[in-house]
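Left out: one protein chain. Kept in place: all the others.
Chain naming follows the written order as A, B and C, and within any one chain the residues start at number 1.
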Amino acid sequence: MQKYKVAIVGATGFTGSELVRILVNHPRIEITAITSESRVGECFSDVHPQFAGICDTVLIKAAEVSDQNTDLAFLALPHGVSMDYVETYKNQNFKIVDLSGDFRLSTPEVYSAWYPKAHTFPEGFETAVYGLPELNKKRIASARLTANPGCYPTSAILGLAPLLSAKMIDPDRIIIDSKSGVTGAGVKPGAVNHFSNVNDNFKAYGISTHRHTIEIKENAETLSGSAASIQFTPHLLPVDRGILSTIYARPAEEVSAEKIKRAFSDFYESEPFVRLRDTPPSIKQVRGTNYCDIFATFDETTGNIIVVSVIDNLVKGAAGQAVQNMNLMLGLDETLGLNQVPLQP
Amino acid sequence: MQKYKVAIVGATGFTGSELVRILVNHPRIEITAITSESRVGECFSDVHPQFAGICDTVLIKAAEVSDQNTDLAFLALPHGVSMDYVETYKNQNFKIVDLSGDFRLSTPEVYSAWYPKAHTFPEGFETAVYGLPELNKKRIASARLTANPGCYPTSAILGLAPLLSAKMIDPDRIIIDSKSGVTGAGVKPGAVNHFSNVNDNFKAYGISTHRHTIEIKENAETLSGSAASIQFTPHLLPVDRGILSTIYARPAEEVSAEKIKRAFSDFYESEPFVRLRDTPPSIKQVRGTNYCDIFATFDETTGNIIVVSVIDNLVKGAAGQAVQNMNLMLGLDETLGLNQVPLQP
Amino acid sequence: MQKYKVAIVGATGFTGSELVRILVNHPRIEITAITSESRVGECFSDVHPQFAGICDTVLIKAAEVSDQNTDLAFLALPHGVSMDYVETYKNQNFKIVDLSGDFRLSTPEVYSAWYPKAHTFPEGFETAVYGLPELNKKRIASARLTANPGCYPTSAILGLAPLLSAKMIDPDRIIIDSKSGVTGAGVKPGAVNHFSNVNDNFKAYGISTHRHTIEIKENAETLSGSAASIQFTPHLLPVDRGILSTIYARPAEEVSAEKIKRAFSDFYESEPFVRLRDTPPSIKQVRGTNYCDIFATFDETTGNIIVVSVIDNLVKGAAGQAVQNMNLMLGLDETLGLNQVPLQP
Partner (left out) sequence: MQKYKVAIVGATGFTGSELVRILVNHPRIEITAITSESRVGECFSDVHPQFAGICDTVLIKAAEVSDQNTDLAFLALPHGVSMDYVETYKNQNFKIVDLSGDFRLSTPEVYSAWYPKAHTFPEGFETAVYGLPELNKKRIASARLTANPGCYPTSAILGLAPLLSAKMIDPDRIIIDSKSGVTGAGVKPGAVNHFSNVNDNFKAYGISTHRHTIEIKENAETLSGSAASIQFTPHLLPVDRGILSTIYARPAEEVSAEKIKRAFSDFYESEPFVRLRDTPPSIKQVRGTNYCDIFATFDETTGNIIVVSVIDNLVKGAAGQAVQNMNLMLGLDETLGLNQVPLQP
């Protein structure tokens, strides 16, 4: 069967290597280009030695990607850089899945308020679709530019969507206590990812200021149709991969554990990557895969709804979701190439 | 100078070995007995090889501990077992620090509602003092039986006490999202502490049902003078030691970040083991020590007060606090023998 | 295309779950039975929750496996138990890959000298083939019973085979310093795999006595055609998966780094799962995959040959190699279903 041609723009980071990990075994995809400005001319497997013999593609410059041999390009670039390439490629015919934060928010103004620079390609917002397939499947299918969601927002929004859309909870009193593995902080060495600062350690960071707060808030407001207040606290786990979000919400109506569970099972009935669990899930249960496992309950004593969701931040929180979006944008089965089994232990 | 004689009842667990780690260098203490029913006759360093040449005491049976050569006994025993020894020793003159949960709660009835068996020594509750020195220093100093607090409650109550006692927060809307290292689950091998179930993993457990909930609640009510509702969610970190509690509360009056911080600095002004921090602390910053590091702030956008507290669950959450209590009960300086420096990295 | 029917006997351990992880995506295999004596009637995903929605097969008893619906059975059972099932199934027509150590050695006598019990099915040795495909491909293809190699022996023999078969090294002076992840010690909780005994720790064990010593020695002697002396020292790494063996040997002739490398590239020229590296490999480079990565060099100063080999002990050291053997035994392409990409990070 004919294969679609995809380019991966940005090869040196974790999301770049995850895209290749998934796509090399995708039955309908051929990787035609992998780019890196800093390591052009080297093999992909020189940068990521685990790929020796699996993907030895020679890295090219992003400017060389063209619609001659590209149906879709993934942008696995830092925030603030990605927008430039979306602009560069604006006259190319290929579709784009942007894994950065550059087009996730509602407007360039909101972007500038939370990210450290002004947006240089505001037109992009006109067509960009927020790429959370469980919410926006149809719009993604016809999008030319999909903004792949942030890792924390994916875990948070999937844990809240059934409750918000059914107006079962008060959108003004949501607390999201999230814990992420280290790969979320990127491949570039720094104090934040020095082994001895992370190993056998744990901390909170970015309290009240993390930029994923606004991404969660905007989606919560869209889902509920009213203003939302989001208390979002990220923490750094001594693990490579995985996000677990513990979410606390107040019911807006009379609820029970049973009713809560039913809201989730109805909402996610036909979703292949959401697994509802009867006990709180662990992050290793989804490691290496595109699953989001969710546990939801109601504490009668305190009157709180509690939801626990887990994802692999590099897969459902990044590259896997990007491939899921790609499948939708190319008219393929949403699950194609995403049949990885959790690596546990 | 004369040394006090102490016995450690229960040698095989983590709290037993931590007590020895601290007490062997305590300038006013001589360990006169270490007991183990299962390994009697062996050396303490046979059970814990790291102590070779440091503490090679031969283990005896708990029944052999007497007030002839004991000023104070630590009970490092499981819940439900400790109460029997408190009864056994009731006519002995030595004081007791009980590290189990058997005398932490208000009444035998509350105990039976949360622990899996009926209490067999209800008289113990008449004299037992809850051994959190930052709250009960004077009562501990004159206690014969001190109930050493649970690890999670220590981190939670120290993070809430200034706010509750000043009535700055609503006691009915407290959320405590806690994360603990594996040693909290004890030394006995089981699925919960199998390396491959913990390493590179993370999960919530005991949602709404963990027995430390009631211990926190009772103390919160004492501090605030009114009914409290505690949403307590424990999680299991892939680390040996350390608890970090992220606490969310609603102000009961107008507050600011500055006012919150001042409440903490006033309350803990003369406390040697509480360190107030300007940035969120990490668990390794207190590893191996009796410190509780606390960060507190107010989020103006959401209106939530957020407190992050960290302890070493085996030290301030168990053996270190027990030694702090011992110091008070023996009339010694509270900090004696507790000058360990955090082991970081 | 027609699918072969396979049974997995023994579902609760790590090798059982790894077999399922690999086989659920194998294009020519249908898992028709998974057995467990202790958890019969439960779902496979009850035992291994990561498989929810992926493999929910109900567990049956091993006695119910028959050649009606089985082309090949994997025995993922402990040493000493597996032999009983090989005997039980002796009149069944299906082929067997035995992942235990029961048929790896040359004779029942050698077995009894190294394993803790006498062998109860000595006839098995007559037909069993040692299932290291890189050495025994043809014999495996026609075997009815394949004895899947041990994890340490796989890493050691693949690191030595080119040198031994070319008689380039003295078989009497081989030192194998191996380091393994914890899953090698099995799923059953015990002191050896308690998180706090493993995390941030490292130790040697079984010096001179580990039973994989004889398995390596027998293969070394077959390869070299003369008596071998093997100094084998296993160590326990604080990781889930992976074995790295550092091998020291003395040349039996004049050698150079170049000549050593050529011996390896000649020997493994057509082997799909051996990757020769120019720098020492790390265990994460093969995590989750059937690769064995090897680095070999010669130190002119000391006159030693040094080989470093890495595998994933659960894949090339167990389940992956078993599937590779299965492919050969069923006449399939050796690599079918084994296209997993290393999970790094």
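Points to keep in mind about this one:
One rule holds for everything that comes next: a contact is a pair of C-beta atoms (placed from the backbone, for glycine too) under 8 Å apart; a residue touches a chain by one contact, two chains touch by 3 or more.
Source: prediction; values computed, not measured.
Among B:14, B:44 or B:232, the one in contact with the hidden chain is B:14. Between the chain not shown and the residues C:47, C:185, C:230 or C:255, the one that touches is C:230.
Across the entire complex, the residue among C:38, C:91 or C:208 in touch with the chain not shown is C:208. Of the listed positions A:200, A:215, A:293 or A:312, the one in contact with the omitted chain in the full complex is A:200.
Of the residues in chain B, those that touch the hidden partner chain are 14, 17, 20-21, 24-25, 48-54, 183, 199-200, 240-241, 275, 277, 279, 281, 284-288, 293, 314, 339, 341-345.
The omitted chain makes contact with chain A at the following residues, 14, 182-183, 187, 189-191, 193-196, 198-200, 238-240. In the full complex, chain C touches the omitted chain through residues 175, 177, 179, 196-197, 199-205, 207-208, 229-231, 233, 235, 237-242, 244, 246, 248, 280-284, 287, 295, 297, 299, 301-304, 306, 308, 344-345.
Here, only the chains that are shown with their structure count from here on.
This structure's chain pair with the greatest number of C-beta contacts is A-B.
Centre to centre, using the average C-alpha position, chain A and chain C are separated by 36 Å. Taking each chain's centre as the mean of its C-alpha atoms, chain A lies 39 Å from chain B.
Touching two or more other chains at once are residues 14, 183, 199-200, 240 of chain C.
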